[in-house]
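After the structure tokens below, expect a handful of questions from me.
A single protein chain has been omitted; all remaining protein chains appear in their positions.
The letters A and B name the chains in turn, as written, and every chain counts its residues from 1.
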Amino acid sequence: MRKPFAITLDPGSSLANHTGTWRTLRPEYVDRLPPCNAACPAGENIQGWLWHAECGDYEAAWRLLTEQNPLPATMGRVCYNPCESACNRGALDEAVGINSIERFLGDEAIKRGWQFEKNELNGKRVLVVGAGPTGLSAAYHLARLGHQVQVREAGPLAGGMMRFGIPKYRLPRDVLDAEIARILALGIELKLNAKVTNLLEEKKNGNFDAVFLGVGAHIGKRAYIPAGTSMRMLDAVSVLRSMEGEAPPLLGRRVVVYGGGNTALDVARTAKRLGATESIIVYRRTREKMPAHDFELEEALQEGVMVKWLSTIKQAGESSILVEKMRLDATGFPQPTGEYETLETDSVVLALGQDVDLGLLDGVPGLEVKDGSVQIGANMMTGHPGVFAGGDMVPGERTVTVAVGHGKKAARHIDAWLRATAYEKKPSGEPASFDRLNPWYYSDAPKIVRPQLDLIRRQSTFDEVVGGLGERNALFEARRCLSCGNCFECDNCYGVCPDNAVIKRGPGKRYEFNYDYCKGCGLCAAECPCGAIRMVPEAL
Amino acid sequence: MLKQIEGSRAVAEAVALCRPEVICAYPISPQTHIVEALGEIVSSGRLAPCEFVNVESEFAAMSVAIGASAAGARAYTATASQGLLYMAEALFNASGLGLPIVMTVANRAIGAPINIWNDHTDTMSQRDCGWIQLFAENNQEALDLHVIAFRLAEELSLPVMVCMDGFILTHAYERVDVPDQAQVDAYLPPFNPRQILDPAEPVSIGAMVGPEAFMEVRYLAHAKQSQALSLIPRWAGAFRQAFGREAGGLARSYRTEEAETIVVALGSVLGTLKDTVDELRESGGRIGVLGVSCFRPWPFAAVREALAGAQRVVVVEKGMAVGVGGIVSNNVRTAISTRPIPVYDVVAGLGGRPITKASLAAVLQRAMTDDLELTTFLDLDRALVEKVLRKEREVRRSGPIAEQVLKLKG
Partner (left out) sequence: MTFQPVKFYQTGTFTVGNRLLPAETRSVQANMRRTNSLNSGHRACQGCGEALGARYAIDAAMHATENRLIAANATGCLEVFSTPYPETSWQIPWIHSLFGNAAAVATGIAAALKVKGRSDVRVIAQGGDGGTTDIGFACLSGMFERNDDVLYICYDNEAYMNTGVQRSSATPPAARTATTTLGNSFNQGKNLPWIAMAHGIPYVATATIAELRDLEAKVERAMHVRGARYLHIFVSCPLGWGHPADQSIRIARLAKETGLFPVFEAEHGEVTSVSKIRKKLPVTDYLKPQRRFAHLFSPEVRTDLIARIQEGADRNVRKFGLIEN
């Protein structure tokens, strides 16, 4: 073509005009810390494994999940999911049902027989004391890091509080057994009924290079209640533990449970299932102040458990107790009123918290105990070099998830300590708060509620109360994730740039800016659904 | 083939023989018969493939032609008068983009006052729009010029206007020789566009050009028009060879041998002028005629050469620049500016006023004795205008002159 001068031009020739020089603000891709990940006591990369679940690649999701937590099927049942409380989607409609998806992945793994990958042994030996959540978690992570691990458990079965504290209507034992078996399949040696009494001697005899203590807290706290001779007074931990034995505890037709925590609810609900006509919780404060989770209280109430709010037990008689009414003072503390009432009951179960059995630590030099808890440093090590501790026996919140988190953290520090280095956690980005998001882009989708067992069966059997999500529902739920603060390759930046200044690098490879042409308008940042782009002033 | 047909029909036949691919039609007197006839020819299937587009205005007509031409189709339209002015913006655009559109203009006056009759005010107003302007002397030439126009336009990649006097030619039945298709095809090869909108080779046509290159663009347009001055005689010669008759070219002299006075004119008035000159010659007058066929580009050299022996020049023209006088005459003056001879300017036939031999003879005789104002208005009702002007001086008021003239006449 003989193009007339200046009037007719060659296509796309404007590439010679580098409009990037106009820019005063510069877009940059960032990775922010999503609130779910930030809130997870076990340090799970929730958003990361949801990504795989969104695609329907459940095995990849499970593998990423279990890099941090080896017990997803258990977690999906017993974790109180702080991730969901933190979830930004809660500000939009309802939090993503992370816990349900975790359970789905855990169950799927059991169903499909997925196993962990083994690592080559590196020659170091670690002793883990206690086969509860923290011990199992530590053992798992140590094994995956290549250490030879032996677990000593005082009880007849592994699982700790997961087995002896949580009723099976919340955590069926076949699920727990399957997840423990898979951990042990990494080559971990488990010794049952093997209570450790002299720690340093065991360590030396077994040639262990390090020790992790996770013995938990399973001694029920007592309260002084003047009582008659015939009233049955039990503690909650013993009641729940005996549920795992041959003979269920004898609680009678009318049961009073004293306390306001989750354990109190577990006992009251267990009593109901054992045939109690009346299962009454006596708690000194109000529902709002109750430490137990509201959903559990709600489930208990549905099942017929009753609660006497603002009440303390003053005295126990032969077949009744004397209850004093309380009132909350200005600071929210219960104060006696001098008003009393009598409550007929066959037994009283005290659910007032648990203490740690510290017997095995006698004679370990440097080890410090304060307020009944073993003191540890930032690296989870006790005052005695090479002895680490975690779970309920150290200060902190006492939940299964926290315990699992401790086990992981300790394992990583033990590994570093054994290699004479220090474990450095990868720095996480700025928080991905809701105001960083552009929520318009997310499809409207209310949370899928997990099915519940019908009430009659809940009152009379120990069948699992809360069901799991099917594959389609789990997929749906996973896709409700907003991917806060981290690029999920939605192509918005690539699409909305009026200057084609975003380069798409291909699936899984994200994008980069072409600063030759980017004018710095900021549309990419404003229209990024998940807040993974920030605008920074351009330097001269 | 010889045919006794209306001028418009003759033009339509010629255009059809040129195989235009897109024809834009919008009615305006006196060109309407041309597009009507073309519409008929297209409907009959005789001209195919061809898209006959009934547009909503002359502006659209030229715009459709621009689009069609840029997409590589041979495009044609016809207009006149107000219509030409309504497409003025698009005229500049078509030439600026170098699109070889051919358009017939059936010359007609411009209002107000509205007047549908013939003069050259319309095309004269567009003399600087960058189009080549060819003027037909008679219907045969009107027919022939279209064949030449397409050849020229496509050779240069420039649009060409074929100007023919409205009514006088368009509505006159004359015998014409309509060439056959093979003759025209031999003279006019298929359109091979210089630039084309084609997905296979995308270009951007019609860029915005700033001060850094605009002068150069305009200079190149000027250079291209100047280039036409050498091509036009060549294609006229080729036409003569192929069809055996004269048509087009830059300018043609008639009885100018030893002429002291040469009359310059454009279009159909040349016929009357030639008759008048014949009579003046018979009575011994040394007078001849120069017919300018190509008004744009202005053939400086050809005009200078043709007027080389004259002692005076009379320009008879059907248009004028208000406040200046003749338009063609000014062009003639620039062509012979090195020779200090009088160039008389006779404005004639405005708004269809008949130009008679008698009036022409009278004015030419006066010119031959240098007894003529530099600008004369042929057959002007001098008494009437004087009366109006007198009244104007008495009563100072605004309003259209036309109404006042009518009032005074009535």
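Rule of thumb we're sticking to: contacts are C-beta pairs under 8 Å (C-beta built on N, C-alpha and C of every residue); 3 or more make two chains touch, one makes a residue touch a chain.
Note that the coordinates shown come from a computational prediction; the quantities given were computed from them, not determined experimentally.
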Among B:8, B:32, B:79 or B:93, the residue in touch with the chain that has been omitted: B:93
From A:348, A:374 or A:521, residue that would touch the chain that is not displayed: A:521
Of B:41, B:60 or B:109, the one touching the omitted chain in the full complex: B:60
Touching residues (missing chain, whole complex) on subunit A: 6, 9-19, 22, 54-55, 440-445, 472, 475-476, 479-481, 483, 488-492, 494-501, 504, 506-507, 514, 516-517, 519-523, 525-527, 529, 535
Touching residues (missing chain, whole complex) on subunit B: 21-22, 24, 49-51, 53-57, 59-60, 63-73, 75, 89-90, 93, 97, 197-199, 201-210, 212-213
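Criterion: only the chains that are shown with their structure count from here on.
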CA centroid of subunit A to CA centroid of subunit B, Å: 92
Residue ranges of subunit A touching subunit B (in the complex, touch as defined): 1-11
Complex interface listing, subunit B residues touching subunit A: 96-98, 157, 194-196, 201-207, 209, 213, 216-217, 220
